[in-house]
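Below you'll find the structure I mean.
Removed from the display is one protein chain of the complex; every other protein chain stays in position.
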Amino acid sequence: MTSPTMQRRLASTTNVLVRFWRSRPGRIGLIVLVVFGAMALAAPLLADRSGLDAVASRRAGAPQWGSPSTWWPLGTDHLRRSVWAQFVWGSRISLFVGLAATVVTIAVGTLVGVTAGFFGGRLDGVLMRVTEWFLVVPFLPLAIVLATVLGRSVWNIIFVIGVTSWPSTARLVRAQVLTVKQRLFVDRSRSLGASSAYIVRRHIMPNVSGLILANATLAVPISILTETTLSFLGLGDPQRASWGKMLNDAFFESAITRNAWWYFLPPGLGILVVVLAFTLIGQTLEQLADPRLADR
Amino acid sequence: MAQFISKKVLGSTLTLVFVLVFNFFLFRVVQPDPVANLFRGRNVPQARLDQMRTDFGLDGSRLTQFWAYLRETLQLNLGFSYQSRQPVWDDIASKIWPTVQLVGLAAILSAAIGIIGGVIAGWRRGSAADYSITSTTMAFYSMPDFWLGMLLLVAFAVVFPWFPVGGMTELGVEHSGVGAILDRLHHLALPCLTLTLAYLGEYAIVTRSSLLDVMGEEYLTLAQAKGLRDIQVRNRHAVPNALLPVVTLAAINFGFVLSGAIAVETLFSWPGLGKATSDAVLGPDLPMLQGLFLVFSAAVIVFNLAADVLYAFLDPRVRPA
Partner (left out) sequence: MTLLEVSDLTVTYRSRSGDVPAVRGVSLSVERGGSLGLAGESGCGKSTIAGAILRLLPPGTGVTGDILLDGDDVLAMNPGQLRAVRWTKTAIVFQGALHALNPVQRIARQISEPMLLHQTQPTKRSAATRVHELLEQVGLPPDRAGAYPHQLSGGQRQRVLIAMALACDPDLLIADEPTTALDVMVQAQVLQLLGSLRVERGLSMIFITHDLSVLTDVCDHLAVMYAGRIVEEGPSGTVFTDPQHPYTGALAAAFPTIGDPASRMRPAGLGGDPPDPAHLPTGCPFHPRCPVAEDRCATTDVRLTPIGGGIGGGLGADADGVRDRLAACVLVGST
């Protein structure tokens, strides 16, 4: 890449970042994410790991179902574990699975979408049939069936969510690739002797990446919500704390009838806030990628 | 038109076949020997087990097993549940109606409220009404539906014990006639409210977006020039065009809705297909899961087909000439 190209790319990226910052929803979303991200990373500093352990908690004299007034800051659960510790440490799983699953979704979806759109023909037909099949099959039962079959671990959950979510990304990417492909510069490139790989890399991908980024940001909430639901149903990793697992415990240990609101309110609020943040960021990115959406 | 419909039906049948194939191979991978699983922990003589394997057609090659599976499925023989030892289809059949009641009602309510909200928000874009409707619906859409249910439960079944905590009917009491209906509604209230609030966000957002797309069109100015009131322009010309994609969405959603209440049914102990799924997960009751997966998929496929046909009826541009 020549230097003027680098400068141009740098300038346009900076431009995008500045415009992003100017949008209030985008700004709020980003700040919220940074806060939660920091919390997840700084977990050991914010809550001692022993709070997650039932035995250690008993030794520490924690009560069962202690309300926040008796055990600061968020009370305890049926096993005397600190809810705050679960919230802080649980954010790691929820955020990590959400992001990792989205990476899988985007990677597979982009690969399928670009391949189908760029090469067309029979390959496109076959890939699109597969994609449509996945779109028709109900998402949650498929995830449940796969999770049950594969076993309960964080990596399996990531795989399951990725496998069930990639089709909508693939469809979006393919549509965009088809639009780009029609543009003349692709034909001109080819007549100059460019290989397919070159065209994809230099021409197709840069024009598709904006859309992919926006789609990715909007896919993260889906991944997070799916992980939460799967954990709630008992398919999450039993060893790790996650917000979904907190809700699972809350329900099955009758936190609701006990009105132990400190146990199920924080994880749900955490999910709500994080999902909203990603949605705001995603919508802002969408508007930047397609200015026609700006007036919505 | 008949040709159009039959083509669509063919496509749907093909998809259903793929679902069956998938179902078969996935579960065969996990449970190579269903008979042993079925009688796990019970002392059954080996000869008996072998006999059962032959009866169930499990001693043939993969292909013959698949044909057997296909045949049996079409006869609604979906195997036996590990947990209840009853035929899977009987279990499922008894749970369809409770789910349809709950989810059907919520689907209708959420569509109606969501669409109205979306129309108001879109027509008055940028106003306070738009802002409040859009942010509320976005909030509901961003939370786990069962968590919303938990909040409603705590508020209206625990703190203010106006509604039951779960179940479909009152335990130990036999209601009849009007009393039975009221009891059912009483138990239906909270889970249905949860699902309605969870679903309406999507309708509101899509309707609003669709209406905004329509609002720039010239035929609306023409309608105004004819002397129609603002509301008349909106309702007679804008909304029918804006509703086209929403109707398709609603039809498709009805299909997904059968499987969309898994977590909420579990939370409210509502004895439908969703709760059956989460119970089956705990086993794991694989034949049950397999059967449920098939039923859920079939529902989606059927409703997608209905949506395509319905859209053709509503949008004259899509119909074959």
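So that you can tell them apart, the chains are marked A and B in the order they are listed, and the count of residues begins at 1 in each.
Here, a contact is a pair of C-beta atoms (placed from the backbone, for glycine too) under 8 Å apart; a residue touches a chain by one contact, two chains touch by 3 or more.
In this text the structure is predicted, and so the values were computed from the model without any measurement.
**Q** Using the touch definition given at the top, which of the shown chains does the missing chain touch?
**A** So, spelled out: the chain left out of view touches B.
**Q** Return the single residue from B:21, B:93, B:222 or B:282 that touches the missing chain.
**A** Selected residue, touching the omitted chain: B:222.
**Q** Of B:49, B:155, B:298 or B:314, which sits in contact with the chain we cannot see?
**A** Residue touching the absent chain, from the options given: B:314.
**Q** Identify the residues of subunit B touching the omitted chain, counting contacts across the whole complex.
**A** 217-219, 221-229, 236-237, 240-241, 244, 314-317, 321
In the analysis below, only the chains that are shown with their structure count from here on.
**Q** Over in the complex, which subunit B residues touch subunit A? Could you list them?
**A** Listed in rising order, the residues of subunit B that touch subunit A are 15, 18-19, 22, 26-27, 29-30, 125, 138-139, 142-144, 146-148, 150-151, 153-154, 158-159, 165, 209, 212, 255-256, 258-260, 262-263, 266-267, 277-278, 281-282, 284, 286, 289-290, 292-293, 296-297, 299-301, 304.
**Q** Provide the residue numbers of subunit A that touch subunit B in the complex, in ascending order.
**A** 132-133, 136-142, 144-146, 148-149, 221, 225, 228-229, 232-235, 244, 247, 250-251, 256-257, 259, 261, 264-265, 267-268, 271-272, 275-276, 279, 296
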